[in-house]
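Of the protein chains in this complex, all but one are displayed in their positions.
Here is chain A:
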Amino acid sequence: MAAERAKAEASGQPWNDPDAVPYIRIENVTKKFGDFVAVNDVSLDIYRGELFALLGGSGCGKTTLLRMLAGFEQPTSGRIYIDGVDMADIPPYERPTNMMFQSYALFPHMSVEQNIAFGLKQDKVPAAEIKERVGNILDMVQMRQFAHRKPHQLSGGQRQRVALARSLVKEPKLLLLDEPLGALDKKLREATQFEIMNIQDRLGITFIVVTHDQEEAMTLASRIGVMNHGQIAQVGTPKEIYEYPNTKFVADFIGSVNLFEGQIVEDEPGHVVIACEETGRPIYIDHGISTAPGAYCWVAIRPEKMELLKTDPGSKSNCSPGIVKGVAYMGNLSIYLIRLDSGKEVKVTMSNQRRAAEHAIDWDDRVFVTWHANSPVALLS
C-alpha cells in the first residue's frame, strides 16, 4: 500500500535518484549519555514529502534521534541539516519542525482551542487568522464540538487528535511523531493511521514517525529505517525490508520468520545451494549471493512462504519432513508448528481457502514442509 503511494508520487522514488537532494540530511550523528551510546554514527537521507518510519525496540536510539531533529538534544558529534540549513546552533523554538509527543504533552490549563492556537500565537499570527486556521484544523480532526474542553475532559483518542492538530496547525516543514498511535485501541489505531496518511498526502509535509510497532511502520511509511543498538540496521521500502532483509536481526524483527543455519556449498550467479542440518535436504535459492563457498550463513524463510504437504513430493531440496506439533486456527489463516526430523521447530502459515478442508492437517500428522526456490533469503550476518 505504502509502496504504491510512493510510486504515485510525481517524483517517483527520490531515494533511487542519484541527483535528488535530500531534505533532511543526518551525517555521522552520534549521541552519548555519559558512557552510554544512544545513537551510534547514524547517517540518513530523507526526502521531501516522505513518510519515514524509524522502527526499533525500546532503547534502540530512535527517540533520541527524533529529539535531536527537534532540537531537544544536541548530537555529541555529527551534523543535521534540514532543507540545507545546519541545525547545530538552532534552538527548538526556531526550527522548522513540530513534534507530536508520545505523552501528547497537552497543556492542562488550556482548552483544546487554546492548545492548538498556542503555536500560532508565538508567531504573532493575527487573531482572525488564528481563529480561522484553528477552526479548519479542528474540523479536520473532527474535534470542533470539543473546542472548549480541557485536556482532562477528553478521552485518550480525542487527546491524541488534539495533539496531532496542534503539531499540524503551523504547517511545519517537518513533522516528527513519537509513537503517535501507542495509546490507542486497535480500531481507532487503524482509522488514525489512514487519517495520518491522508493528511500527509494533502499537505505534502515530510513526516518522521518513531514506532516500535512494525505493523504500524509497514502501513504508514514510504520508507522504514530499522534501528538496533543505536545504529541503522537497514533502510528501505516496507516491501524491501520485509522481502529482502539484510541481516538476521532485521529478518527476525520484522514479521515472523524461520531461521536456519547452514553452509554454502555452491554459489553460482544463478543459484546458491546451502547445506543445512536442520532441514535435512539442502536449501536451493534461485539467485546468487556472491560469497565464497564454504561460508556459513543464515537462511530466512517467512512462514507464509512455506507450504505443508501430506505426501513426500520427492524433491532433493527445499523440502523437510516433520510432525505437526501445534495448530492455531486464526479464522482467515492457520498457523502450524512443525517439529522437523532434526528437532528444529518451524512455523508455517496457510490461508484457509476452503472451509474445514477434507485434507485438514491435524496434530501429530506426518507432513512435508516445502517452499519455492525464490522464497529463502540468505543472510551473512
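Just so we're on the same page, contacts are C-beta pairs under 8 Å (C-beta built on N, C-alpha and C of every residue); 3 or more make two chains touch, one makes a residue touch a chain; residues count from 1.
One rule holds in what follows: contacts and distances are computed from a predicted model.
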Choices "Alkylhydroperoxidase/carboxymuconolactone decarboxylase family protein", "Putrescine transport system permease protein", "Hydrogenase" or "DNA modification/repair radical SAM protein" - which one is the UniProt name of the chain not shown: "Putrescine transport system permease protein"
Of A:28, A:155 or A:291, the one touching the omitted chain in the full complex: A:155
Option touching the unshown chain, where A:64, A:98 or A:375 are the choices: A:98
Residues of chain A in contact with the chain not shown: 70-72, 91-95, 97-99, 101-103, 105-109, 118-119, 122-123, 146, 149-150, 152-158, 166, 170
